[in-house]
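For this view, one protein chain was removed and the others were kept in their places.
Should a chain be cited, it is by its letter among A, B and C, assigned in written order, with residues numbered from 1 in that chain.
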Amino acid sequence: MLILMEPAAGPDLIAEVVALLEAAGVRPQIQESAEATSILAPHASKALKPDRLEGLPGVRRVVPITSPFKLASAEGSLTPTIVEVRGVRFGGGELAMVAGPCGVETREQLFATARYVAEAGLKLLRAGAFKPRTSPYSFQGLGRDGLRLLEEARREFDLGIVTEATEAETFDAVAETADLVQIGARNMQNFALLKLAGRCGKPVLLKRGPAATLEEWLYAAEYVLSEGNRSVILCERGIRTWSDHARNTLDVSVVPAAKALTHLPVVVDPSHATGRRDLVIPCARAGVAAGADGLLVETHCHPEKALSDGPQALLPSDFFQMVEQCRAIHRVISGRPVGVGLAF
Amino acid sequence: MLILMEPAAGPDLIAEVVALLEAAGVRPQIQESAEATSILAPHASKALKPDRLEGLPGVRRVVPITSPFKLASAEGSLTPTIVEVRGVRFGGGELAMVAGPCGVETREQLFATARYVAEAGLKLLRAGAFKPRTSPYSFQGLGRDGLRLLEEARREFDLGIVTEATEAETFDAVAETADLVQIGARNMQNFALLKLAGRCGKPVLLKRGPAATLEEWLYAAEYVLSEGNRSVILCERGIRTWSDHARNTLDVSVVPAAKALTHLPVVVDPSHATGRRDLVIPCARAGVAAGADGLLVETHCHPEKALSDGPQALLPSDFFQMVEQCRAIHRVISGRPVGVGLAF
Amino acid sequence: MLILMEPAAGPDLIAEVVALLEAAGVRPQIQESAEATSILAPHASKALKPDRLEGLPGVRRVVPITSPFKLASAEGSLTPTIVEVRGVRFGGGELAMVAGPCGVETREQLFATARYVAEAGLKLLRAGAFKPRTSPYSFQGLGRDGLRLLEEARREFDLGIVTEATEAETFDAVAETADLVQIGARNMQNFALLKLAGRCGKPVLLKRGPAATLEEWLYAAEYVLSEGNRSVILCERGIRTWSDHARNTLDVSVVPAAKALTHLPVVVDPSHATGRRDLVIPCARAGVAAGADGLLVETHCHPEKALSDGPQALLPSDFFQMVEQCRAIHRVISGRPVGVGLAF
Partner (left out) sequence: MLILMEPAAGPDLIAEVVALLEAAGVRPQIQESAEATSILAPHASKALKPDRLEGLPGVRRVVPITSPFKLASAEGSLTPTIVEVRGVRFGGGELAMVAGPCGVETREQLFATARYVAEAGLKLLRAGAFKPRTSPYSFQGLGRDGLRLLEEARREFDLGIVTEATEAETFDAVAETADLVQIGARNMQNFALLKLAGRCGKPVLLKRGPAATLEEWLYAAEYVLSEGNRSVILCERGIRTWSDHARNTLDVSVVPAAKALTHLPVVVDPSHATGRRDLVIPCARAGVAAGADGLLVETHCHPEKALSDGPQALLPSDFFQMVEQCRAIHRVISGRPVGVGLAF
């Protein structure tokens, strides 16, 4: 249930409600918003009747949460969640963009790419140091050396780092480097990893599994949320279907469908969704047009030399075009005045 | 093969090439464009060597078509095909929109809907008189009475009519009424129907089958084209996948992927793609952002009373919003100056 | 609703019930069985109350049919339907097998194949005279000449003929030749064709569409049944999925799932389900093991010369092995004594 407090209710009254919930075995989460505080109490109705809580001083109203995702559900939050990563806001009506190469390969490659990503006005750089690969014989990433290069890139270009955590053993190292910890599609139901993500103290970007329904995706988010981490960003990256013109099928309608069910921000990764450079910009634009809160895009200074996913990496010039067009589309659907200049 | 004629080559020289091809058992198609005439000769290379043709007067060059869709292939046309329906251009860089109810139900319903479709500035009205339905017990459409109502609506509101042909028996009646004959998704591989469409003398809108690959879709178009009808518009309307938050999965990346392979225009139907009103506008925007040449959208004056597909029909007010936003997005990706007003 | 008559109820009493139903606008179907007659009256409950019918002389009980497939539903029949085709029984606990080449190509090819099909003890020969093909440039079948060859084969080898009807124009010719009219997967929702099949007076084999749910398949059967044709055999032939080791995915669990919902017999086509010769026998065995009432298999005297689907056609020697193994598996699951010899 969601317990809405009176605007005037102070810390004491809130603590009283929390104490009652905890005594009943519930793990409440406190949510502050501009108007008032609310207390999210998953499965509290199994232990307490609403009127027991509504009788408490400072409690304005108790709202049942009918959704099975108690913490991820839109019912459980008065306002959309905004996840802030080094000043970039996911979910607040703005368009948050993350870009970079698939993997960290060399300092030259990383820096050359980071440089034009920053020039395009982006504040967040993506690149994997640990790469989950289908074949044990494929390039598996630079590992801890890659993390160090990412830290260098952060200092050099003032870019926040988005990078993937793949396993328990190296999780802490990744989480220490990352400003936003990515959980990859193949790990969406790696529940041990989700719990680590829920306790790591960093925002989490949770990719949708290639065969996950919207419901399963929200349950995966619930695993992270239920460990106390409220900063979760959902990322659609294409699903596996029989449609064979692209590596995956971008399920663009899941963006508005997810936003109808959850308060969490939703972004789109058009690179993995397509696997084909010529489809990335159209799909990036489609994602923004569908209402995504942001994009996660692969670009590489020299895609033809990339050790992984070169065919889907945008060339620098394409990348600038994408950023410009997506910002313009975002202004259109945000109802803001659409300027002529489109400069960024 | 594609035989490019010299700009100066007159009818006589063209006739000579055609005669040679026909003598070899090939069925050539003549394509006029601003710059020059070209002759599309499917499978001619089986019968004639290119240099036999290149030796003829007036022939500039002979280009092999490697694609298996000889007529639909982008290789087979110097310019994108523009299909014009009552003054509306599909494929010429403009945004062509078609809207209306799923089915013709009554004069009141059709006229009330047609009125605001016209007010929004659209020139084409869609509605089915013959409805293919999963169950034999569902409403099957008004049939010929529906066609008469569509003709009345055309006169009353000066709107072109887009309506579906479902079978041989009623094909001619539908084609007589329609300005654009729709072949539905379930009939995409109804080859007898495709051949009728190829001979009907009207432009054809060919929906993608719910489980058709891009290649199969282009082969279906080839059936229509090979009967001599060059006016084919492709329509993506969602594919069948396991993703269950919507009725179908809008395969938005097929828009740029199709345009890479074919010269035919491609439009998107966000209504059947989703089956949910709240997803239609985001998906319409996504389709336009992905580069679609147009939209086919369901709207109904009173969706709650619709005899079919009510849950996916846009309300009038939503419809106006969709039209406005889609036009603005189209201007963004067309690189045209983006005005502040967005008025239509 | 299903109206069960008393065993002693004679034609007069039955006629009285039928008259009452027809007066109410219902189209009743009479079903005779060993024990008693029943009258299937789809949607009768919209027009008549059950007690109005239960009050009639000779009526034992009125059972509502809750399924939306009134005629296909298992609720609507006291016993499984047995469809008999030239003495071969589909649905009566026996294993009905049909085999032959994909298409009729020449008299030599057809006769050579028919000869060993008959030698294996089969009584039904399959081969297409009209071939629906993805590409307009592929071999489209011999047409009416093919039908004449099939008739010759019937006389020569005493085999019933199973062949596909693809369109209205040639439907009657096909139905005249065929002992069992096949409706192909791509035509499962060609409703005009289904209605013709419902009125043709021959048994119908209805293939499942490559993207059809079980429910949609039963609705398609309902189209045939509702025209008065009670002899419908369902055929699973693989569905379209992303699993890419075979052309389609044999959905073997649909066999028992269908039999739980309908009284109609269900067979399996392992050839189209796989498209790979080496998978056909294992999948034929799997289909029989799952409870299928029969098989529809492609075999060709010289697969390497086949004009269509050669890679999936069983060689003669493989074919004999398949027949033997499938019969033995069928005996196992039928609970009959399992002989040592397995001779046929």
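Convention: a residue touches a chain if its C-beta (ideal position, glycine included) is under 8 Å from a C-beta of that chain, and two chains touch if they have at least 3 such contacts.
Keep in mind the model is a prediction, meaning the values are calculated, not measured.
Undergrad: Looking beyond the chains shown, say which of C:Gly287, C:Pro303 or C:Pro316 touches the absent one.
TA: Answering carefully, the residue with contact to the hidden chain is C:Gly287.
Undergrad: Given the contact definition stated above, which residue among A:Ala15, A:Ala168 or A:Ala260 touches the chain not shown here?
TA: Counting the whole complex, the residue in contact with the absent chain is A:Ala168.
Undergrad: Please identify which residue in A:Phe90, A:Phe157, A:Tyr223 or A:Phe319 touches the non-displayed chain.
TA: A:Tyr223
Undergrad: Out of C:Ile239, C:Val267 or C:Val297, which is the one that touches the chain we can't see?
TA: Residue touching the chain left out of view: C:Ile239.
Undergrad: Taking the full complex into account, what residues of chain A touch the chain not shown?
TA: Against the left-out chain, chain A lists 42-43, 68, 70, 132-137, 166-169, 186-187, 189-192, 209-211, 216, 219, 222-223, 226, 240.
Undergrad: Tell me where the left-out chain touches chain C, residue by residue.
TA: Listed in rising order, the touching residues are 211, 213-215, 239, 241-246, 249-258, 260, 273-274, 276, 278-279, 282-283, 285-291, 325, 328-329, 332-333, 337-340, 342.
Undergrad: Can you name the residues of chain B that touch the chain not displayed here?
TA: Touch set of chain B with respect to the missing chain: 240-242.
Definition applied: only the chains that are shown with their structure count from here on.
Undergrad: What is the size of the turn, to the nearest 5°, that moves the C-alpha atoms of chain A onto the matching ones in chain B?
TA: So the copies are related by a turn of 180 degrees.
Undergrad: If you average the CA atoms of chain B and of chain C, how far apart do the two points sit, in angstrom?
TA: 36
Undergrad: Which positions in chain B are in touch with at least two other chains?
TA: 211
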